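A single protein chain has been removed from this complex, and every other one stays in its place.
Letters A, B and C name the chains as they come in the text, with residue numbers starting at 1 for each one.
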Amino acid sequence: MNKPWNPHAAARPSPSDASDTDVRDAAIARFLKVRGQTEALARDLHPEDQTVQSMPDCSPTKWHLAHVSWFFETFLLVPHLPGYEVANADFAFLFNSYYEAAGPRHARFARGLITRPTVAEVADYRRHVTDAMTDLLAGADEETFARLAPLVEIGLNHEQQHQELILMDILNLFAANPLRPAYRPGRLAMTAEARPLAFIDYPGGIFEIGHAGEGFSYDNEGPRHEVLLRPFRLASRAVTNGEWLAFIADGGYRRPDLWLADGWARVKAGEYEAPLYWERHDGDWQAFTLNGLNPLDPAAPVVHVSYYEADAFARWAGKRLPTEAEWEVAARGLPVAGNFLDSGALRPLPAATDDLPAQMFGDVWEWTQSPYVAYPGYRPAPGALGEYNGKFMSSQMVLRGGCCATPEGHARATYRNFFYPHQRWAFSGLRLAEDA
Amino acid sequence: MNKPWNPHAAARPSPSDASDTDVRDAAIARFLKVRGQTEALARDLHPEDQTVQSMPDCSPTKWHLAHVSWFFETFLLVPHLPGYEVANADFAFLFNSYYEAAGPRHARFARGLITRPTVAEVADYRRHVTDAMTDLLAGADEETFARLAPLVEIGLNHEQQHQELILMDILNLFAANPLRPAYRPGRLAMTAEARPLAFIDYPGGIFEIGHAGEGFSYDNEGPRHEVLLRPFRLASRAVTNGEWLAFIADGGYRRPDLWLADGWARVKAGEYEAPLYWERHDGDWQAFTLNGLNPLDPAAPVVHVSYYEADAFARWAGKRLPTEAEWEVAARGLPVAGNFLDSGALRPLPAATDDLPAQMFGDVWEWTQSPYVAYPGYRPAPGALGEYNGKFMSSQMVLRGGCCATPEGHARATYRNFFYPHQRWAFSGLRLAEDA
Amino acid sequence: MNKPWNPHAAARPSPSDASDTDVRDAAIARFLKVRGQTEALARDLHPEDQTVQSMPDCSPTKWHLAHVSWFFETFLLVPHLPGYEVANADFAFLFNSYYEAAGPRHARFARGLITRPTVAEVADYRRHVTDAMTDLLAGADEETFARLAPLVEIGLNHEQQHQELILMDILNLFAANPLRPAYRPGRLAMTAEARPLAFIDYPGGIFEIGHAGEGFSYDNEGPRHEVLLRPFRLASRAVTNGEWLAFIADGGYRRPDLWLADGWARVKAGEYEAPLYWERHDGDWQAFTLNGLNPLDPAAPVVHVSYYEADAFARWAGKRLPTEAEWEVAARGLPVAGNFLDSGALRPLPAATDDLPAQMFGDVWEWTQSPYVAYPGYRPAPGALGEYNGKFMSSQMVLRGGCCATPEGHARATYRNFFYPHQRWAFSGLRLAEDA
Partner (left out) sequence: MNKPWNPHAAARPSPSDASDTDVRDAAIARFLKVRGQTEALARDLHPEDQTVQSMPDCSPTKWHLAHVSWFFETFLLVPHLPGYEVANADFAFLFNSYYEAAGPRHARFARGLITRPTVAEVADYRRHVTDAMTDLLAGADEETFARLAPLVEIGLNHEQQHQELILMDILNLFAANPLRPAYRPGRLAMTAEARPLAFIDYPGGIFEIGHAGEGFSYDNEGPRHEVLLRPFRLASRAVTNGEWLAFIADGGYRRPDLWLADGWARVKAGEYEAPLYWERHDGDWQAFTLNGLNPLDPAAPVVHVSYYEADAFARWAGKRLPTEAEWEVAARGLPVAGNFLDSGALRPLPAATDDLPAQMFGDVWEWTQSPYVAYPGYRPAPGALGEYNGKFMSSQMVLRGGCCATPEGHARATYRNFFYPHQRWAFSGLRLAEDA
């Protein structure tokens, strides 16, 4: 089904000098590393696991593996590699996610009906694209390379986002199986007490937020601009499972006064009774995780809660959620370190640092009270890539900080993640804030 | 069904002196005036018209008439008028809209199934409540009167909101009838050209917005707080039907690049092809209005568009929607005058003023790009009335300025109306803005 | 809205002789009587009650009143009364129920959105049609009269069917109102014990069923044809509320082995827990009826059960439902007498006769085990009236005998009523049978 990519068919200019070669080699090495990391995530999954879509929000592993390759094919190879032939002319239809400008595409909710190409054929497709990309990077003249490098960087960041999605979606799929298969079986070590909760003071004033300068960022992180903040205080760590149990015990899911109306409607419809993937067995709460079904760790951050639940919890606690600007002002300057995908834990861990605020990066995405809207002066990129972020700027809320399924190096203080307020299958938790 | 209110059953202290009497008389007069205005809206409707609910977002006229009375009964009469007996114990169930703290209530979508109490019985109920309220106001001692006055003011503002809703809902109902009955039949006089569109410059800086000081406001209008604005420009008038026709002619409803993803999904589902109530007859667009089916007036403001459509139009025009802070900064200081309900037009009219910006108040509610969220430091009122505004602060967008169905005196510069971005049955239009 | 019918505009031939005049007078009298009976049913309903549609299966009273008039207008007046002008050209769209051949029509589920024409205007429409029909009948020459008489008879039988529907639909509407208004308030007198249940033997053999000869019948009652029956036994009376209580007490709604799979799926979905309109108050079952909410009469026939429930009950009782042929063989020869609409009870009554089998006519429609299909050799009538019955011959079940809401004279042994097996808003009950 996939036509093999024939490297000799493409014109291949030689790079001009040694230092340029180093840059290219580094670029190729990074490219191959990210591609390899994606494939490693699927290594222990059976073809059956990689094919099924558990709900419309999710996609099959196999689809993710192919889609990120289609992205490189569409935005790098087809326009920039002379002589490149697409692996399969039908793949643009099957593996375009939502880019209207890139043509018609298969319905999102029906991705799980596509058993062909098989997992093995998708692996061929990945190889085809990886090889061609290597050729493109190795063979581009200097000027071209400089022009392509940012696009490659978008492609790699895009692929990293889908690494996280693969894990979110597999967890959702396995949770739908009464056998409760574990992505990576393991019994969680229970930790000691959670660190005491403190609130850290931040002054008010005019601050700049948003991305500027060196380094990769998405278009929605800019333009950098001034915001006016009032003095505020931010919790020293994320809200824990233990604290969430107290919320439940205090009737948190039974008191309408704590909830936004849209959230309460979902509670009454039976949608929320506890965080997603929590199960009660013989009176004890357990959580289904990528490590399988495990007892709750009371000291670990609560995860898989909706915005509505996070907001209700904060109201119950007499606090509020931070704005995204407050969060960013507090986070910048901190090292972007924490419990990311690379730690291998695959679950949020109790705060274990004396550097406060803890857990700003990694562990759980933190719901903010900020709707996801454009920064002042925002302009989406021209062309299909302009659809990456901008067209989703309605009815969603911003989350910050990255999580235990986010690849190292993908997070930063200005990064704006976003989900609808009812969604819970992301590794979403919360950190409290209050007015100073 | 309704027990008549017996004024002699209630203790009735005498007001102490003359000036107090004037205040009370004024309060009673205003109370009776608003009540009468509501009833006048229903005067030309048949009992049949007042009973039906055309969609879950709408309510029957009869329900509105009763619900606003229940509001006075629940928040004023029961707690504050000694000896008061409710007209009918079942009405609290039938006519509570969404106040969880006020007890269980009839399902919103099923309001149209309630044929009893009849229109005549609801009129009895209104009289019962009006009489008792008059007694309460006339008879309260000075201290009590001072305490009740703000609650009465909320009740009257609440009733005014429902006056607008009665008109919105009747228009929606009549639009569902192939006979296209007119609420108030009339042939629209076609106007001359729309005024030329200009953009007015506003400087940036730190501004205070939100309500403070004298006069009624809802809790969501405060606290007054500082915002940081960048220089901006605001259109001199609302977008017109003529401009919207140009948008349609230019493929506005066929170009995904103009639309937010959620809006485009609705376009593809066939939900939006033109503003709500527009109909094409033999190639010409007509609009169904409270005056019946009429040719479009190209100079009049476009109305009954969703946020998604307003946003797409602005993108098409190379502009953007204003933020609610920009709008408020531009509006304050202007006289709160315009084409309100009291003009009797019952439809938006072409701008007819030399004072710019025109049409800031009245004609159409103007979509802003601001999600409806709490102002910094916002706290809802305690008790059931705290549910009035706060619990709706998710997934909705702010509209400003009032419309041709808003009663005079109900609008102000700080007033925050809000609807979901897909909704169109309000008298919603737009005004363009841009960065300076 | 309705143009008055001007009798002088139509050519009016004189009837030829006296005996013909008698026939015509009788026809006109019968016509006026049926029309008047329909109107009497609506007499105590408010305009509000007559306008609302409680579910898609139901229609507003007002719609029924107009639709049966449209039937006469369409099938009698327009084609046969020279010079007749329709009352309102839009009514054909609004009041055609399902006759594809008669042109496009308003969506069934949206009948309740049509507040205009009002109840008063529909009364005008009825008068317009009644007057014109009287003219038509009085003025037709003999040959025409003979040709029209069967059509008039269809129109009157059609109107009688809608009399029953008016009552079914009003009961459904009032049941949706928490105030539980009674169509005709009244406290039921509780009766003594139900008559003992006996089974009457019928021999097998070849029998003719279906209508033939004199008297009105619908096309679906023919052709008369032979059927082969095995000996069977039929219960002496309908199943009672008391027997149904025993079924419930014995876990009838909790035992899947008693149910057809489609029925059990509805039980599990929470759709059936007891007959429709039964309510449990403080542990006691009550039934909402046209007389209001009343205690159950254990001796009265159970009513408002689905086919699935009737079938499950029969299985629980170790019996079965009769086939329609068995029922008809048992019923023919019996007087068509019983508790019909004209008794005024408006509810099924305990069997009170020594003539067995009792309650074959009136009280409740009896579910048979026979799917509603065409008799051998069945051909629908040509033209739009051919849509009356034939096109519904799939997925429905036959019921026999008439009920307490069926007008006297409308029932007969060959009459085939039909509903979907899940439906319950008809006055549907059951009688047991078994193999001999």
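In this text, a contact is a pair of C-beta atoms (placed from the backbone, for glycine too) under 8 Å apart; a residue touches a chain by one contact, two chains touch by 3 or more.
Predicted, not measured: the structure shown is a model, and the values here were computed from it.
Asks: Mind giving the shown chains that are in contact with the missing chain?
Replies: It touches the following shown chains in the full complex: A, C.
Asks: Of C:33, C:147 or C:230, which one is in contact with the hidden chain?
Replies: Touches the omitted chain: C:230.
Asks: Decide which residue listed in A:66, A:156 or A:173 touches the omitted chain of the complex.
Replies: A:173
Asks: Using the touch definition from the top, which of C:60, C:139, C:263 or C:362 touches the missing chain?
Replies: Hidden-chain contact among the options goes to C:263.
Asks: If you put the missing chain back, which residues of chain A would it touch?
Replies: Residue positions of chain A that touch the missing chain: 1, 46-52, 54, 62, 90, 93-94, 106, 110, 112-119, 173-174, 176-179, 181.
Asks: Spell out, residue by residue, where the missing chain touches chain C.
Replies: Within chain C, the residues touching the omitted chain are 98, 100-101, 206, 225-228, 230, 256-257, 259-264, 307-308, 311, 369-371, 373-374, 376-377, 386, 391-395, 421, 435.
By our rule, only the chains that are shown with their structure count from here on.
Asks: Take chain B away without moving anything else; what clusters of touching chains remain?
Replies: Groups left after taking chain B out of consideration (others unmoved): A | C.
Asks: In whole angstrom, what separates the CA-based centres of chain A and chain C?
Replies: The computed centroid separation for chain A versus chain C comes out at 61 Å.
Asks: Let me have the rounded angstrom distance from the C-alpha centre of chain B over to the C-alpha centre of chain C, please.
Replies: The separation of the two C-alpha centroids amounts to 46 Å.
Asks: If a residue has to touch 2 or more other chains to count, which residues of chain A qualify?
Replies: Not one residue of chain A touches more than one other chain, so the list is empty.
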